[in-house]
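Okay, so here's the structure we're looking at.
All protein chains of the complex are present and in place, except for one that has been dropped.
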Amino acid sequence: MLRVLKSPKIALGLGLFLFFTLIAIIGPSIAPYSDPLKLVGTPWQHPSGKFLLGTTQQGQDVYSQLLIGTRPTLVISLISGVIATVLSVVIGVSAGFFGGIGDNLLSMLANVFLVLPALPFLIVINSYLPAGGKSNSTLLAVIISLTGWAWGARVLRAQTLSMRKRDFVDAARISGERSWRIIIFEVVPNLVPVIASSFVFTVLYAMGTYVALAFIGAIDPNAPWSWGSMLFWAQSNTAAQVGGWYWFAAPGICVALLGTSLVLLNFGIDEFINPRLRAAGLSRKGLKAAGVRSSNTLGLTPVVRKTPVPAATILEETV
Amino acid sequence: MSGVVGNKRPAGRPGVRGDVVLEVTGLCVDYGFSEDAVHGVVDATLTLRRGEVLGLAGESGSGKSTLAYAITRLLRAPGVITAGDVRFHGQDGDYDLLAADGETMRQLRWSQLAVVFQSAMNALNPVLTVGSQLTDVLKAHRPDLDRHARRDRAAELLGLVGITSDRLSSFPHELSGGMRQRVMIAMALALEPEVLIMDEPTTALDVVTQREILEELVGLRDRLGFAVLFITHDLSLLIELADTIAVMYAGRVVEYAPATALFRSPRHPYTAGLLNSFPSLHGKRVAMTGIPGSPPDLRHVPAGCPFNPRCRHALDVCRREAPTLLELPSAGRRAASCWLQTEGYIPPEALALPEPTHAGARIVARTGALAADLRNSDPQDPQIEAAGSAL
Partner (left out) sequence: MTDPTNSARRHGAAPGGRVPALEARSLTKHFPVRGGWGMRKAVVHAVEDVNLVLHRGTVTSVVGESGSGKSTLARMLARLIEPTAGQVLLDGKPAPAGGREYSRLVQLVLQDPFASLNPVHGMRYILGRPLKIHGMAEGVATDDAIKDLLRRVALTPAEQFIEKMPHELSGGQRQRVAIARALAVQPEVLLADEPVSMLDVSIRLGVLNLLADLRDREQLAILYVTHDIASARYLADTIAVMYAGRVVEAGPAVQLTDRPQHPYTQLLLSAAPDPDRAESPSLAGAGSPPSLVNPPSGCRFHPRCPFAMPKCAEQNPPAFQVGPGQTSACWLHEGHTPKTSSTVSATAVEERTTRSIRDTSEG
């Protein structure tokens, strides 16, 4: 498992993600002010020792807003990621495995959800929610996951289709295994990397959607308080025009960093599944150390007669 | 026009059958540089003569494909050639393939050293016709030919491998696997190479198709006089096809001998075991044993002789020290890498069978027949000729 951390992509992605998770956990308790809306200073103060990230148009502490807003952002993204992934596994794998009419219906459903414009759809659904529902995190997560499962389901269906024809599935059937057991114990374990990758992407999607919904004011911008809420208020108070860049830059950069960490993790999973990406060949460094100019070696096996110089090369047997 | 393959050659060609055309000496190939580099090929020495079919036999991981790729410098990273010498004695001069630059290799590769790989039949471009793929090769390497000449030549090449010229306008997917593999052989022969390297060219094909292609290959070899390095795991096939056979195990050439001699009187216990792994098509059924254990992982090759854990004749010395490939007394040229065949040791009866008397005679007889065949062949009609020599 430690080998995974050797990849700089995974290490960076994981580091960033753990950092934000830490903030989500301890953020509210280390925030200078526990209420993000509390007026604590004069408006539009630039970042300083007193207000690390400046103050808002009403004199609220942006730093506190950011720390407090991390938890709902992350929690809602993760919950919708989990729900959407479970949906996509159930729907995608069973459609792929059983085929036939069920597959046709489920595929059609997935296609409909794929082409559905997500934001307008969510806004419409939101407007039908009871008053209290709009600030219910779990309900929000469920609604976001509704539009996030279809892509993963399609990918998993395709993977399952190829998996279903694998010999070990036939072998399990010959042993007398029941279909549901074959799905859960033979097929799904082999799909774990795909599911993980799909989960990471869904979390990314959910975060983007959640922030966007809050930003356009489709959901209650104050409860729960999130990065989207900050963007909403910064926008409605024309922070950009009056020089309050820090108000939207802070949550914006955080969204970007969290997104980057998820993408990096996804690359890492990819590399982990696909050894070809891992062993792209001899490192340039190793060749250079051995005295071979890499420009010479394009399409030509290098000849290195000197004592080989140890180089950090990951080897895959290609014989 | 009517560029029959033989016509291109200068009348008094310097290359004579039996001359060495490709010489591999002490070739070592590693995968990677580090301390734990995998030794894919260790100290391989081979000689390929004009008009000869040299068979390279071995199981998975024996290094037989690595060797072929390394000779042509086509081995991809992390493969590195670490020692040895590969010399190509072409019509137009000698080449040191390991010192050659990219440009020289590129020119040599198709025109003089052609390669057909196992999956080659899937390497045809699916959106181009067979004819245009053949003419493209000619366009790139034979600028002196005009469009018509190229077309004729392409048709002629297909004729050589037993495909009628109406297939020129076919797309690869319209051809069977066997046909596509023939097209690949035709493409390899397009520039009249002196050496044809074939890596499991028929393994994916059915036996009947395989036999047809091999018969054609031998016929073409007889007529055109190129040399073939034929790589396969199927030793029983090689014994029929090849003049000389090199058996590889764990990256080393363990035995090298004329085909008949190898078959009738193997000198290395691995060769003997391998021969005893192919059930016969005739005679009384006898229980056979194969070889116990399995081929070694190249990352963990046993100390001493790499075959010793599977060898029933293994001695103490086999576990300590690796034997070297030693020339053995024989009518033909043969060598084995086994302690039992070195001075001071007495090999068991099974590894000391007398050689068949005609062991070395086969290639000579064939070569003589070829010369006659070449003289009598009608250069105007390659297709009839091809059919005639297809035995």
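Order of writing sets the labels: A and B. Residues in every chain begin at 1.
Quick note on the criterion: a residue touches a chain if its C-beta (ideal position, glycine included) is under 8 Å from a C-beta of that chain, and two chains touch if they have at least 3 such contacts.
What you see is a predicted model, and the numbers here were worked out from it, not measured in a lab.
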| item | value |
| --- | --- |
| Option from B:Arg142, B:Arg167 or B:Arg211 whose C-beta touches the chain left out | B:Arg211 |
| Touching the absent chain when the full complex is considered, from B:Thr164, B:Ser294 or B:Thr324 | B:Ser294 |
| Touching residues on chain A - with respect to the absent chain | 166-168, 170-177, 185-186, 189-190 |
| Footprint left on chain B by the chain that the document does not show | 59-60, 176, 178, 206-212, 215, 218, 233-237, 239-240, 263, 273-282, 285, 287-295, 310, 391 |
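Here is the rule we use: only the chains that are shown with their structure count from here on.
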| item | value |
| --- | --- |
| Chain A partner contacts - residues on chain B that touch it in the complex | 30-38, 40, 60-61, 63, 65-66, 69-70, 73-83, 98-99, 101-102, 105-106, 297-299 |
| Interface residues, chain A side, partner chain B - complex | 279, 281-282, 286, 289-290, 296-305, 308-313, 315, 317-319 |
